[in-house]
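One structure follows; several queries about it will come next.
The other protein chains are all here in position, but one chain of the complex has been omitted.
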Amino acid sequence: MAETAHETHGEEPHRRDFIHIAAMATGAVGVAATVWPFIDQMNPSGDTLALASIEQDISKVTPGQQLVVLWRGKPVFVRHRTPAEIAAAVKDDHADMRDPATDASRTKPGKQEWLILIGVCTHLGCVPSFGTGDYGGWFCPCHGSVYDTAGRIRKGPAPKNLELPDYEFTGPTKVKIG
Amino acid sequence: MSGHSTYEPKTSFERWLDVRLPILRMAHDTAIDFPTPKNLNYWWTFGGILAVCLVIQIVTGLVLAMHYVANAGLAFNSVEHIMRDVNHGWMIRYIHANGASMFFLAVYVHIARGLYYGSYKAPREILWLLGCVIYLLMMATAFMGYVLPWGQMSYYGAVVITNLFSAFDRLIPGVGTAITTWLWGGFAVDNATLNRFFSLHYLLPFMIAGVVGLHIWALHVPGNNNPTGVDVKSKEDTVPFHPYYTVKDAFAILVFLLLFSWFVFFAPEALGHADNQVPANPLVTPIHIVPEWYFLPFYAILRAVPDKLIGVLLMFSAIAMLFLLPWLDTSKVRSMRYRPMARWFFLIFIAATLGLGWCGGKLPDDVVIAVGQDAVSGEPTGFTVVMLSRVLATYYFAYFLLVLPLLGLFEKTLAVPDTISTPVLPKGGASMPTGATASPEKKG
Partner (left out) sequence: MTDLSMGFRTAFSRVRVSMLAVLAVALFGVAAQPALAKTTAREAEGVSFSFEGPFGVFDQAELQRGYKVYAEVCSACHSMKLLSYRDLAQAGGPFYDPKHPNLPPAQSPYAKAIAAQYKVSDIDHDTGDVIERTATPADHFRAPFPNEYAARAANGGALPPDLSVIARAREGGPAYIYKLLLGYEEPPKGMTVPDGKYYNPYMPGDMGSFWSGPKDKVPEGGFISMAKQLTPDRVQFDDKTPSTAENEAHAVATFLAWAADPHMVERKQTGLAVMLFLLVFTGLTYLSYRQIWRNVAH
């Protein structure tokens, strides 16, 4: 009896193995399917996603000033640029830059005075301070990245220009972000 | 039985690890090659089922804690946020909420199995006591977890249970009040109470996991009991845990999960109370407050006595009985399979406990057997729920304090087989191993 109890190989090895393999494979599928809800619950929830777009009245932002609004938990810079700031940015369109971009590509046509950017340094996520740095754009206090008046990276460790959010003008001085 | 290890490291890494941290050896000896009686029936699969329950509760609980807010003003809404807006949040919460019930269902079967087959007897007393500690921790965890959604039942459950301790004022004046105030962190159950309950509800499951580790350790020293209650005498009484019991446990776990899933997906509120969907309101108590089903027998014992202190003491004694059990049962025979009288008393005990659970869910004055009619109100009078609770509670205690101690001295038991293998061997016992006729007292 002892021999039979511990016997591990009998006749028809293939059919037996198939059942064990099928059971274990099914178990693996089950585990994989169970893991998904536990990962998916970490994605943004319904109420978070619902707040993903905001409408902002920008009529009170005077030239040379910027408005900072909170969008998706991050600051968005709405900068009303002076003609001099626009000219400075356009002049440098073809300068040697880490992340080349023209000034026109960073604003909406006919709305060149409005520069709307996500106010998060592309280096490690700090919020650059307004109107400081060598180019009069922004200067990031954390590690010294310098952005110009089009939000392009000019000096320092940041790899990319300040990001543009999805936005559109819903009126002359009304903008919908997201 | 926990003799020498059969682990043989196969790769050079395993050999390297084995002399530094023999964790693979431990896993091999406890879960792979552990010699397990070959006659374990399905009642023995509930240990594995309970392990799965604990893992499910901890994993889903961790996830819920990512979204839950332990604040009296926000808790109810944060639970609804989980139910409505968190991706798959409804599923995870319903698994956790019903998981508590499933956990208790499994633990009651597990305890009943231990009672029937005498698994608490020498040399497994520590194993049994650790199990009782786990059960206590489970009750504390479940109670505090039920408070967290901060509905009406949560709130008044917390109010009633914390007020139990005020009964101790009768023993030492001031002590009961001090304990309740200290539990509340205020003048009543409030935000401070909710916060500390959340903290402890998060902590206790890990303590349960720790005691489960000790419970398994204490199991592997004497090895499993088995339906005959006869000690393992030779290698031929056992099979290696893997694959024999891994696959049997897996099958049982899956059947259990079918039941579990039915509740989660098709009747998720069946074991809950509608009143707990109403946010906690300290100004209004729901008309009929009852604890969760798994506490109902104890609730019935509490209400069976008109005296507050005695009721509370009796309720705690009902649990204390389990702790004393290894020294209350005097029978030399472990398994009730060979104790025909004890088997009847056991069945009545199970029925009494279920009956107490039924009583716990009823109003104390509900009439079970109508005898007459009240002259004024016309309501039927007779044998009420509270009277039935008294009869059943008396039996509950008598089972532990009279039946088990006395029965072992007087009962006539059936012949106990010499070895586990004997009952299943063909007539004549063809391959009876030599030296397997040691006396049953050898282990004691």
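Just so it is clear, A and B label the chains in written order, and each chain counts residues from 1 on its own.
Following the convention adopted for this analysis, a contact is a pair of C-beta atoms (placed from the backbone, for glycine too) under 8 Å apart; a residue touches a chain by one contact, two chains touch by 3 or more.
This one's a predicted model, so the numbers in the text were calculated from it and none came from an experiment.
Peer 1: For the chain left out of this view, which of B:58, B:109, B:391 or B:416 touches it?
Peer 2: Per the contact definition at the top, the residue touching the missing chain is B:391.
Peer 1: Going by the touch rule given at the top, which residues of subunit A touch the chain that is not shown?
Peer 2: Touch set of subunit A with respect to the missing chain: 1, 4-5, 7, 10, 16, 19-20, 22-23, 26-27, 29-30, 33, 46-47, 49-53, 60.
Peer 1: Residues of subunit B in contact with the chain that isn't shown?
Peer 2: Considering the whole complex, subunit B reaches the absent chain at 38-39, 77, 80, 83-84, 90-91, 94, 122-123, 239, 243-244, 247-248, 250-251, 254-255, 257-258, 261-262, 264-266, 268-269, 274-275, 277-278, 287-288, 304-307, 310, 313-314, 317, 324, 326-328, 330, 363-365, 373, 376-379, 386-387, 390-391, 393-394, 397, 401, 405, 421, 424-425, 444.
One rule holds for everything that comes next: only the chains that are shown with their structure count from here on.
Peer 1: Counting only Cα atoms for the centres, state how far subunit A is from subunit B in Å.
Peer 2: 49
Peer 1: What does subunit A use to touch subunit B in their complex?
Peer 2: Against subunit B, the touching part of subunit A is residues 1-2, 5-6, 27, 37-38, 40-43, 45-48.
Peer 1: Using the touch definition up top, name the residues of subunit B that touch subunit A in the complex.
Peer 2: 38, 59, 63, 66-67, 81, 84-89, 91-92, 235-236, 239-240, 250, 421, 425, 431
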